[in-house]
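Just one protein chain is left out here, and the rest sit where they should.
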Amino acid sequence: MPRVTPMSPAPVRIAAAAICGGFGVLLARALLALPEDEAGLAPLIETNLEASGVKHPITAVLLNFRGYDTMLEIAVLVLATIGVLSLTVARPGTWAPVAEQADPVLSALARFLAPIMLVVAGYLLWAGEHAPGGAFQAGSVIGAAGVLLSLSGYARPVWVTRFALRAVIAGGFVAFLGVAIGVMSAGGALLEYPAGSAKTLIVLVETLLTISIGAILVSLFIASASPAEELRRRMEENR
Amino acid sequence: MAEWVTTHLPALVILVPLTAAPLAFLLGGTLARPIALLSALLSQPLALALAFTVSAEGGVRYEIGGWGGPLGIDLVADGLAATLILVATVVGLGVTVYAWGYFADRERYRYFWPLWLFLWASLYALFLSGDLFNLYVCLELVSMAAVALVGLSLRRDALLAAMRYMLAAILGSLFYLLGVALVYAAFGSIDIATVREAVRADVTGQAAFALMTVGLMLKTALFPLHFWLPPAHSNAPSPVSAVLSALVVKGSFYILVRMWVDVADPSFVPGSAALLGVLGASAIVWGSVQAMRQERLKMLVAYSTVAQIGYLFLLFPLVAGGGAAAADAWVGGMFHAASHALAKAAMFLAAGTVLARFGHDRIAGLGGLSRRAPVTAMAFALAGVTMMGLPPSGGFVAKWQMIRAALESGAWWWAVVVVAGGLLAAVYIFRVVALFLGREGAEGEDADVDAGRSPATMEWATLALALAALALGVLGQPLVELIGVGAPALVAGVGP
Amino acid sequence: MTLTSWIFDIVLVGTLVWLAVRVLAEVKLFKSVVLYIAFGLLVALAWVRLAAPDIALAEAAIGAGITGALLLDAAGHMRGRSQPYASASDEPSAGGDMDA
Partner (left out) sequence: MTTFAGLSQTDLYALAGAALFVIGLYGLITRPHLLHKVLALNISSGGVFLVLVGIARRVPGPVPDPLPHAMVLTGIVVTVSSTAFALALAKSIYTETGHAVLEPDDLEETGEVSRG
């Protein structure tokens, strides 16, 4: 039995190398031709930082100046999760823990680490207002904690009903959308926080996003890690 | 209230489907369909109102968050954006009504509705976006929803097609994002209006445009980067195929037009217009020849999309010279985008009805369809009229404008391409239509398998879209005027 | 910027590129994934060097953490029985007839 070649045939590789080389040269030339010390929009962000309601410029960009991007990006997360769900099985309670028999070391580790990670996430969320941190980082730490828990067999009880699952996935996005539209009733534009309440609303949105990003990342993992047998069985049902 | 709606019109256009999408997902089951229909119906007056406002005021700008570009993100609507939104709205309604019947009682397609509403919302967001990075996020939304929809049937071929599409789409996005990074580095902004003022043809700027263009060509499936399109568009559930061919490929094309006609002009990178034109012409020939060779109806329609995308790219060499020719080409190109969207959606929906009813879409087995499914056969034939560019269809107006532009600018060879493309389309469409009108197919067994009449929503939605494409030719003058509103300087020369 | 930090940057960048090549040249799926996770951690280090602590935090948690878990899960899934393609890669001795 001949071994499978894990590479494409030589002509493809040569063509690919030529294409990649071309793009590499193009990119390198473009990057080296850049003027040194171009300020971009940094001064503008700096000037408006005061009005944004938060002190950390990246949080100001993500949650206020370009909050619309962030809202759509949460939509990307929700969409990806719906996509994964559409490929797997979303029946209530059918998600087996990833590890059938949890490794005792792993589960001890998870029990030890998960609470610490939650505290870290809380800190990151709080710090994001004035220092590195924020909803993304906090959410991803929660996500990582959840993945760790699910690897050691603790995640299943979370997914009780189908509606609860959907609520967890879409909840953060719907809430963000609610805030974005809600402020329109105060006379501003979409996502225009009324003067004075910017900080409160940003903290609210960030908290919701942290929970939602964390929950989505965990469900992305659990849903996509759902057993192949389920999928196969479902395929056969559909035949 | 009315004043509030007017103030927030561009945002509301996006917000309606964007709110409906998670609701359709959350509430799921039986409520998803009514939510989608309600959203589709609400979108109609909003899109019309936007078109009227744009016409009246010459364009609309909406500052999200109240910051204004380049610090914040602006929604911008000119004639071009309003036109495409109008097209997306009409096609969207047709597809929603069709899908109401098509996905009537299929539990496993329950994710169709939220995915479709997300896709719809992200297309609106894309057409209205005034920011290059925001466009990247919109592109990702569009791709993610589109890929998930392609794989929805979980059939083996659909999964493979979705995967191929996914890889191409992500790669396209990365190229685009890299271009955006270089634009920011070179011109200090990602707000389109600001970049337009700052743009200059230096090494970095040109590389940025080259990278973005490659990414968007891949996403638009311009020959020879079309490899992912025929399997994806033909293996998707038919309402999805309709949306992909009619609207999704136009999303990335729209950004290309923004870049090469609005932000900069084709002289920004010497030779770029000619290159895009040649690729477009190759797409027309290659796609048509492949369409002739297909044995399955949906594959034929999918390759026809590869060919029709080619016409869109003739826009670039035709507008490059500016003046009256550019103005004609502008109307022609955009009119083509509109009429192709309507007609191609009708074709895929017709193919879907055939597939749902007879369990196959082998062309050879579809003889005599005009007697068994007259409305569907009629819709396909009428859509074919637009596709070939025969009068009085919208396709005719589009091709006529392009030919005029080619002759005005002395580049007669593009006119030859347009005419030849129409003839090639006639060959593959007449082949199908002649079969429909002919006797029952030679494949006797197929004639026996007949699930019976399709739901009326499916048949009539298809016919309505085909008629709309036809009507564009007769009643299209308002659209011609809308396309010209606030048109970029290059193509705003002398009116047609 | 001292010479030491320059050397550090060059070594870091060199390792990143080398790891990227290794990830894609590696025949065994698991090795590829593990190398990729190492790559992700080094990218996080690069963010620190570029004064981007926000990104470093997100990269460590998402890039190396969650993506790593997803990839490991996928690699495990695809290595299971009757996987001729990967088994041919993973098991140098046999072709695809291992579980026939």
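For clarity, chains are labelled A, B and C in written order, and residue numbers in each chain start from 1.
Here is the rule we use: contacts are C-beta pairs under 8 Å (C-beta built on N, C-alpha and C of every residue); 3 or more make two chains touch, one makes a residue touch a chain.
Predicted, not measured: the structure shown is a model, and the values here were computed from it.
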| item | value |
| --- | --- |
| Chains in view that touch the one left out, judged over the entire complex | A, B, C |
| Identified contact with the non-displayed chain, of A:A80, A:L149, A:A189 or A:I211 | A:A80 |
| Selected residue (touches chain absent from view) among B:L41, B:L167 or B:A201 | B:L167 |
| Interface residues of chain B (partner: the chain not displayed) | 133, 137, 140, 144, 147-148, 151, 154, 156, 159-160, 162-164, 166-167, 170-171, 174, 177-178, 181-182, 184-185, 190 |
| Positions on chain A where the hidden chain makes contact | 1-2, 4-8, 12-13, 16-17, 19-21, 23-24, 27-28, 31-32, 34, 36-42, 45, 57-58, 60-62, 66, 69-70, 73, 76-77, 79-81, 83-84, 87-88, 136, 213, 217, 220-221, 223-224, 228, 231-232, 235 |
| Contact set of chain C toward the excluded chain (per top definition) | 1, 6, 9-10, 13, 16-17, 20-21, 23-24, 29, 32-33, 36, 39-40, 43, 46-47, 49-52, 54-55, 58-59, 62-63, 66-67, 70-71, 73-75, 77-78, 81-89, 95-100 |
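Here is the rule we go by: only the chains that are shown with their structure count from here on.
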| item | value |
| --- | --- |
| Category of the chain touch graph - line, ring, star, complete, other | line |
| Distance between the centres, which are taken as Cα means, of chain C and chain A, whole angstrom | 20 |
| Where chain B and chain C are represented by their mean Cα positions, the distance between them in whole Å | 38 |
| Chain B partner contacts - residues on chain A that touch it in the complex | 23, 26-27, 29-31, 33-34, 38-41, 44-45, 48, 64-69, 72-73, 75-76, 78-80, 82-83, 85-87, 162-163, 166-167, 169-170, 173-174, 177, 181, 184, 188-193, 234-235, 238 |
| In the complex, chain C residues that touch chain A | 27, 53-54, 57-58, 61-62, 65-66, 69-70, 73-74, 77, 80, 84-85, 88-89, 92, 94-97 |
| Interfacial residue positions of chain A with respect to chain C in the complex | 1-4, 6, 58, 98, 124, 132-134, 136-137, 140-141, 143-144, 147, 151, 217, 220-221, 224-225, 228 |
